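Reading through the structure tokens given below for one structure.
Of the protein chains in this complex, one is absent; all others appear in place.
After this line comes chain A, so read on.
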Amino acid sequence: MLHARPANRQLWKRSSAAPHRARRESEACPRRNADAALDRDAGAASSSPVVAAFKVFQQELDTKHDKHERLVKISRDVTIESKRTIFLLHRVTSVPNAEDILKEAEVKLDAVRQKIGQIAEELRGEDLFQFHRAFTPGIQEYVEAVSFLHYIRHRGLISLEEINARLVFSTAEKVDPEGTAEEPQTAGPALTFQVTPSDYLLGVADLTGELMRMCISSVGNGDIDTPFQLSQFLRQIHDGFSYIGNTGPYEVSKKLHTLRQSLGKVEDACYALRVRGSEIPKHMLADVFSSRTALPDPEEGVV
């Protein structure tokens, strides 16, 4: 139990008793007076169990906030690299050798996975939901990037299990400080990061925006097959999200709205191709769609 002491009242009494002397002293030697004040506070503080308890709380809270900040920083790096990967992947439609781009993207995503490994390390032994807000933006962006790459290669949707299977970080690489490690030591279970179903859903919802962009730009490049494939794929994703409706995480409802708009644009593109595609020379197709998609979507903002 902690006792209250009238520490503050004593301080007040002391300073009011000799105001003149205090002023003269402070003019003569300001540093000594400041140190004296510090000592007084420290003396009062250290004698109080209440304050001692709060020093412990201070450390606990600082530790938690520091970890949160570290995770936010790593998450930002993950977001930036994932976004750059997505920009890179958009170039597959306009470049003759798509495979180079895909390989480069794979390398970039490997680097992102290393960063996610750092997140996993920070979360070791922690309740990951306590820090979820710190790293969820980065993870959603990663899901978007990796599922985009997967679609381009396989024309399908990567599953959550497939994503998580690649987020296993072996601890065998730790070098034995005593000497050289002859065999890789598996120090306990491997460190993993598990993307939550919620983050997966939100990342896939964002993926649909990128797929819409890819659809429009592929038409502009004279590719008239991709839009129809994408339309079908997007519709399946949209129908899946519609089924979830608002029973999922609340951000899904907002993204569902954007998804409907993306699907609308893609369906319009397919319609235009079907109705007028044969009439228009391929190099002019881009103009047809640039007029339709010229209006910036107010929801999307600047990415």
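A few points about this structure:
Heads up, the rule we're going with is that contacts are C-beta pairs under 8 Å (C-beta built on N, C-alpha and C of every residue); 3 or more make two chains touch, one makes a residue touch a chain; residues count from 1.
Methods note: contacts and distances are computed from a predicted model.
Chain not shown in the complex: UniProt lists it as "Translin", one of "Ran-binding protein 10-like", "Translin", "Mitochondrial import inner membrane translocase subunit" or "Phospholysine phosphohistidine inorganic pyrophosphate phosphatase".
In the complete complex, the residue from A:Ala53, A:Ala111 or A:Ala165 that touches the missing chain is A:Ala53. Where chain A meets the missing chain, the touching residues are 1-9, 45, 48, 50-51, 53-55, 57-58, 60-62, 65, 127, 129-130, 132, 247.
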